[in-house]
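Here the complex is missing one protein chain, while the rest keep their positions.
For clarity, chains are labelled A and B in written order, and residue numbers in each chain start from 1.
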Amino acid sequence: MVLLEATDVVAGYGQTEILHGVSIFVDQGEVVTIIGPNGCGKSTLMKAIVGMVRVRTGSVSFQGTDISGYPPERIVRTGLCYVPQTSNVFPSLTIRENLEMGAFLRKDDYRGRIGQMFDLFPDLAAHPGRKAGSLSGGQRQMLAIARALMLDPVMLLLDEPSAGLSPAMMQTVFDRIREINESGVALLLVEQNARDALGMSDRGYILVAGEKRLEDTGKDLLNNPEVASLYLGG
Amino acid sequence: MGRLVTTIQDTARRIGLAWTPAHTSVAIVVIALAVGFLPFVKMGLVVNGVFLGAIIALGAVGLTLVYGILNFANIAHGDYMTMGAYTTLFIVGYLLPKVGVEGSGLGPFTFGYPLLIALPVAVAAISAGAVVVDMMVYRRLRDRGVNTVVVSMASLGVAIALRGLVQIIWGGDIERYPRETRQVFHLPMDVRVPPDAIFITTVAIILVVALYLVLDRTKMGKAMRATADNPDLALVSGIDTGSVVRWTWVMGAALAATAGILLAVYQAHLLPIMGWKFLIPLFAAVVLGGIGNPYGALVGAFVIGVTSEVSTQWINPSYKPAVAFAIMIGMLLVRPRGIFGGGRS
Partner (left out) sequence: MDLAGIADYLVAFAIMGGIYGVFTLGLNVHWGFTGLFNIGIAGFFALGAYTSALLTTSPPDPALFEDFKFGGNWASIGFLDWGLDVWFVLGLASAALCCGVIALVIGYITLRLRDDYLAISTLGIAETVRFFFLNEKWLANGSKGLYRIPKFLGDWIAPENYGYLYVVVVFAVLAIIYLALQRAVNSPWGRVLRAIREDEVTAQASGKDVFRFKLQAFILGAMIMGIGGALYAHHVRFLSPLTFDPMLATFIIWAMLMVGGSANNKGAVLGALVVWGIWVATQSLPGILSDPSFRLFMVGVLIVAVILLRPGGILGEERRVTRLADSDAARPNNPGG
């Protein structure tokens, strides 16, 4: 069943158009990765989906509802949560407060959910009173993902979750992402580490200069010699 | 300086003390009094500076909240103070006497109990007014995504209009709350404490502690801090930024209105320009504490209050605002992000 569907999305900043009509979809429970060279519009596509960048023409629908034109907080309400690539935590708030902010829309008692997050990311559980600004890059990334999970989303959008992490930390993050997906959350990833990301993806898209170049299963993209030489670094 | 403060905070935490603004204020007052014991500084001026600092603190904390969360310099903040003071005048001088509620000289204070009734009413009115102005002016500019300087510009227009309004209604002459003359307390070291100053300081302490509790313990307070940290992330986290903005105005304007009323009590008169004249010390305190940092503004307020009072020992008292201005410029030169280094430059 199609969960998220973006159709002919055109978007950009000011007078520059970045996306020239991109269509993608994500099925229930799927992991989908978008790869492509820098500046191809991967992050812009994500921002357009979550309402941070206006969709000029085309549409985005989630669970059958057209959400293009919704403000970000309304999109979050539908169960679509997003982790930006940079500045994705509130630095002057503590770890626990960051998670509470992730649960801002919840009216019920979300303490159990915070407990679940601490189980999933034991690093965060050690010092819940620490300011997010003093965390390491990997811990920040985990906190950012945990914050986005506080609302029990149907689908999670992750913009370069492994950027700037050590290989070991990167592995941990990917392991967590897989666990999150196994719990039933659909994932849309943008990744520089295309090999690792495609390896765990059901499907993938290759975006070049604001247009979709290729779409296939993760495995076939990995085995495609053209993709390997152009986008996976040989 | 920043490192020193951090060290003190860490030490305090290690010995089991949570470092709250209440501690900060106590520390400031202790340091200020220590300064007063220096042989070449008059203790009386230091004490006056602490009282003045308490009023500046209320204004500056509200100003820095608005600055941090809405990201613009609210030039009308001083005029929110003026509006608070005059609304109170309207209540104690006109409304309440109509229903036979009159009085002055409550206990040791110059003002009467009607002022205690008027204060919360006026504060609520100014808060509501600030929310209305936001809906009419600032929200439309935010939606349009204009440069923050344009928003500041609009707040200059609001400031001018508000002052005009005060003058239309009350005229430009000096006004006073109904008051009785009261004996000041004489303390050693030639310190004179007017009883009103004790009231002012008490109100300021209560409000600052209340603000701390709101920001530290409530969901809305945390959401306000989150929005100040990163407005875009607040939006995609599902934080209701509309309410955050409303509560910011409610709290900022409430603190400003209270500061205006206390200022009118302290200086024993009201003038339409009183708030505008207070802008320089307010902004100086905000810059000193780092923009968006309420606890920093608190420290900044006392530094400005004490320094400008003590400066009158050597220079003409009418240069007090210029002293605040000079401190601010000096701060911008050496540490534009404020004493604690956390503000935005």
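Following the convention adopted for this analysis, contacts are C-beta pairs under 8 Å (C-beta built on N, C-alpha and C of every residue); 3 or more make two chains touch, one makes a residue touch a chain.
Since the model is a prediction, treat every value here as computed from it, not as a measurement.
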(request) Give the labels of the shown chains that the missing chain contacts, considering the complete complex. (result) B
(message) Touch as defined at the start, partner being the missing chain; which of B:L96, B:L162, B:M224 or B:I339 qualifies?
(response) B:L162
(message) Among B:F90, B:Y113 or B:F325, exactly one should touch the missing chain; which is it?
(response) B:F325
(message) Looking at the full complex, which residue from B:A73, B:I200 or B:L271 touches the chain that isn't shown here?
(response) B:A73
(message) Could you pull out which residues of chain B are in touch with the chain that's been left out?
(response) 72-73, 75, 137, 140-141, 146-150, 152-154, 156-165, 167-168, 171-172, 276-277, 279-280, 283, 287, 291, 316, 318-319, 321-322, 325, 328-329, 332-333, 336, 344-345
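To be clear about the criterion, only the chains that are shown with their structure count from here on.
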(message) Show me the residue ranges of chain B that touch chain A in the complex, using the header's touch definition.
(response) 219, 222-223, 225-226, 228-230, 232-241, 342
(message) Help me check something: in the complex, which residues belonging to chain A touch chain B?
(response) 50, 52, 71-73, 76-77, 81-82, 84, 87-93, 97-98, 100-102, 104-105, 147-148, 151
